[in-house]
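Worksheet: the structure to be examined is printed underneath.
Showing chain A:
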Amino acid sequence: MLSIFLEHDSPFLGVDFQLPIGTLSAIVGPSGSGKTSVLRAVAGLLTTERSRVSFDEDIWSNTGARCFRPAYQRPLGFVSQTFGLFPHLTAAENVGAALTHLRRRERSREAQNCLDIVGIGGLADRRPNELSGGQSQRVAMARALARKPRLLLLDEPFSALDHSTRKRLRVELKRLQDALAMTVLFVTHDLDEAAELSETLVLLRRGKVIQQGPTRELLRRPSTVEAARLMNFVNLAKAKWAGSDASGITLHWGDVLLTAAKGPKSQPDDTIHWTIRTSDVFLVKDNHPNESSLGTILPAKVVEVIEMGSSALVSVIVNNSGGEVLRLQLRPGALHRHHLSKGSSVKIALHAQAMVLLDPSDASLSANRAKSKL
Partner candidate 1 sequence: MAGVPLIAAAASIRPALEEISTRYNEVTGESVRLVFGSSGTLANQIANGAPYVLFLSANTAYVRWLAGLGLTQGPPVTYAEGVLALYSRSGLLGETENPLMALDSALQHGVVKRLVIANPEYAPYGSAARAALEHAGSWTRARPVLLLGANAGQAVQYALQGDVDVALVPLPLARLAKLQETGQLQVLPKETFPSVELHQQMVLLPGADQKTHEFFAYLQSIDSQEIFRRHGLLVPSPVNLTLQP
Partner candidate 2 sequence: MDWNAFHLSLQLAAWTLVLLLPIGIVTGRWLAKTQTRARPWLQAFFALPLVLPPTVVGYYLLVFTGTRSPIGEFIMSWFGVSLVFSFPGLVVASILVNLPFAILPVQRAFEAVSNELHDAAACCGMTPWQTFTRIEMPLAWPGVLSAAVLTLGHTLGEFGVVLMVGGNIPGETRTLSIAIFDRVQAFDPLAAGRMAGFLLLISLVTVALGYGVLERRGQQRQKSA
């Protein structure tokens, strides 16, 4: 377990979570969320007022015990956003900077090795100002891996690169991590990138963990309204909790009755927030039977259609639901097949399994933590 507990008053930081060892984890958050601070604190480059950071049994910092191991004594590799290559050294010498414990000949051999692993063995004698963005990133990576660290930390590793290089390097990172079975923790503001690469995801906002857990699960089921917003769930609606039984939770959404498969067994407060992915809202053709396996069928009116290249976003208002807009994703072909336009009457289906009930506030944070600890 990589255990991270950090507290700081100003700027505010208050996180306490654990990550599994040997996998790729990502911390995602908007700028100012503190994600870089968390990374730097784990690296030992930053001190917070209170901290407890440990990697398995290795305690790296514990303010309670007045213990703090500086960065250069932690077995980790670090790649910053703009790579931090030493401008006066060649690529091989840059990697060699992490191998000062070796003698010169061994050092250059090992450095060449590392460069080969990341695929740029032929650039050993080039200087950083002679390397492209992608090449620089690989040198930085090679340097970070040179000491065979237990933990690899990456701060927005791909944000300084162009789109195609980014895609290529993401694959390579995944490949590397698989091959070396390292623990990797990277920080990014790009949710898609995190979704692609990580097995564990930590959502950070304003110095606090909003939600944390296995990536796929998190992306499908945000736990709070805040998490849903962070993950760009556009459908956020309010309903009244109306009861729970074997089949699930019943909700009154305006005058409409909805069923959600998972949710709290009791709700002290009447109102409950819910969300559903735009790709989980289905358009139902007219000649479908009503009680179908697609879920609750509801009549609605289209209020907006936006076509965007490979997909279309349709906004509808379900009849008698209280006026909240629901959005669904369609392929442009389907759009034309259904002859949809503003004002059209349609039928949509909301499946109980796809309904995600949300906790409104952070009061549920501790409950969340208990749920998502592995």
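How these were chosen: all candidates are chains of the complex that A comes from, given by their letters.
To be clear about the criterion, a contact is a pair of C-beta atoms (placed from the backbone, for glycine too) under 8 Å apart; a residue touches a chain by one contact, two chains touch by 3 or more; residues count from 1.
This one's a predicted model, so the numbers in the text were calculated from it and none came from an experiment.
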| item | value |
| --- | --- |
| Touch assignment for chain A within the complex, options 1 or 2 | 2 |
| Residues on chain A engaged by candidate 2 in the complex (per definition of touch) | 40, 43-45, 70-73, 76-78, 80, 82, 84-88, 97-98, 100-101, 127, 129-130, 140, 143-144, 146-147, 153 |
